[in-house]
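What follows is a set of notes on a single structure, which appears directly below.
Missing here is one protein chain; the remaining ones are kept as they sit in the complex.
After this line comes chain A, so read on.
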Amino acid sequence: MVPKESARESADTPEPVEKGFATLSTLQVGVKAFVEKEGEKRKAEILAIQSKKGKLAFYVHYEEFNKRLDEWVPEGRIDLSKEVEWPAPEKPEKKKAAQTSKASNKSKADAALAQALRDKKNPKRAQQRQARLDRELSGTPDSQSINLPGKVSRASKAGGKENREIKQDKDSVTVISEVIDGTPKAEDEDMVDLMEMADAAAAAKAQAPHEPFSREEEIEKLRTGGSMTQNQTEISRVRNLSHIQMGKHEIEPWYFSPYPQEFSEVDMVYICESCLSYFGGLKQFTRHRAKCSLLHPPGNEIYRDEYVSFFEIDGRRQRTWCRNLCLLSKLFLDHKTLYYDVDPFLFYCMAIRDEHGCHLVGYFSKEKESVEGYNVACILTLPQYQRKGFGKLLIDFSYELSKREGKLGSPEKPLSDLGLLGYRAYWQETIVDLLMDGRTDANIEELGATTAMTTNDVLHTLQNLNMIKTSKNQHVIVLTDAVVAQWKKQKEKEKIKGKRTIDSDKLQWRPPVFTASSRTWNW
């Protein structure tokens, strides 16, 4: 899934880290520094640097905090009175590709310089190097592409491939980079000149750092970039949308989502509450609303009570809507992948109703056929509806479907932090409810069968609540005082507020059947 990030790895493998004092100008992507957060100094990794009207801003990830709290901080919040950790140097065998190496500022500069000098002494070799690069670029043995108009200058192919500009307006540029020439700074000037001799690349890069990359350049960069993959992941580590407008709310996205690239330049992305289409401007959105006639999720209603409705939507039949839903939910689900298309999934969408229509509150997706027996792939309550009990209702519904299928189910892993808490709360309530019904013994497999939970999840819940103990060398289930107290509190709350559950009588649904041929032909 998401490649392991170096920040995380360092916790497990205590490799010696290079520490030292930094100045604002030597700070670079990958550096871990102390950053002020709510009055406290927290260690944070710099993921991107942006310069705006002479001031630097840093996109930081706080260690031991969820990525959704990553943020842009002004230079003043970085504590330079404390030592910083420099990013780990690259393995020496990668030296050949000096420009792409992930070495520290200094060693990379050295390597680049050395290469430049070598090439200067041996122009023929430099030419060969160049030719080889070109060949790689064009994919044909005898490339004539270099001189073609419209083709990208070599500059951005080589020099710029480590860099990725994510925000561009007239006076700002963001660079996610670990190479020296990525952040044009005074002390790098000489270096750029030297590299220019060796490689036209760097020059053009330095001359036009503000030019937006065309798709061709992008492709070229991707094609040549040995470490582009890594760099690409860096991008997805930085949130790309700043705000979304949806229905009656404005929401701050939590994570990256692959909406159209130009959306990273707008302050607000407007999302239609009905069809989930996205717009970079208010006029466009208003026009869309004047035409959009959808009033509810585009599928069959399979459940309805006084409070909510559920709609079943087939990813293959409603590809646009489901893609829109996935893009939206990716803003709030870190581990969701949009790598593949939505065809093999069904989407169960929960909505509340009023005269305006059905408002999507949350959903879960489910594989049409899960080999691992998952009954949920992704699950999300939209942020504007969170902490209102909707999550539990969604989970309850997913198990209700499993019961109808006659299967045990479990959510796909990894769970998010919120996902884990939501499931734990649901599992605890469901199981303790059963154990409190007056029975004197219980069998884990049976508990699972009644609730459509896997034995593992039942066991996990009991274990996590410290409810499994041994008495007289025999395992027993103990209803601890804490668990009982919590159960009583819950019941009292339900007495006052009423209990929201899924009423299985109101579920009009039979498990959908897919033919062998639809399975073969990608659903």
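The working rule: a contact is a pair of C-beta atoms (placed from the backbone, for glycine too) under 8 Å apart; a residue touches a chain by one contact, two chains touch by 3 or more; residues count from 1.
The rule is short, and it goes like this: contacts and distances are computed from a predicted model.
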Protein name, per the UniProt record, of whichever chain is missing from view ("NADH dehydrogenase [ubiquinone] flavoprotein 2, mitochondrial", "Enhancer of polycomb-like protein", "Rab proteins geranylgeranyltransferase" or "Replication factor C subunit 2"): "Enhancer of polycomb-like protein"
Option touching the unshown chain, where A:Q28, A:N324 or A:T430 are the choices: A:N324
Which of A:I235, A:L328 or A:I395 contacts the chain that the document leaves out: A:I235
Residue in contact with the excluded chain [from A:K19, A:K82 or A:H249]: A:H249
Contact partner of the left-out chain, one of A:S25, A:T286 or A:T501: A:T286
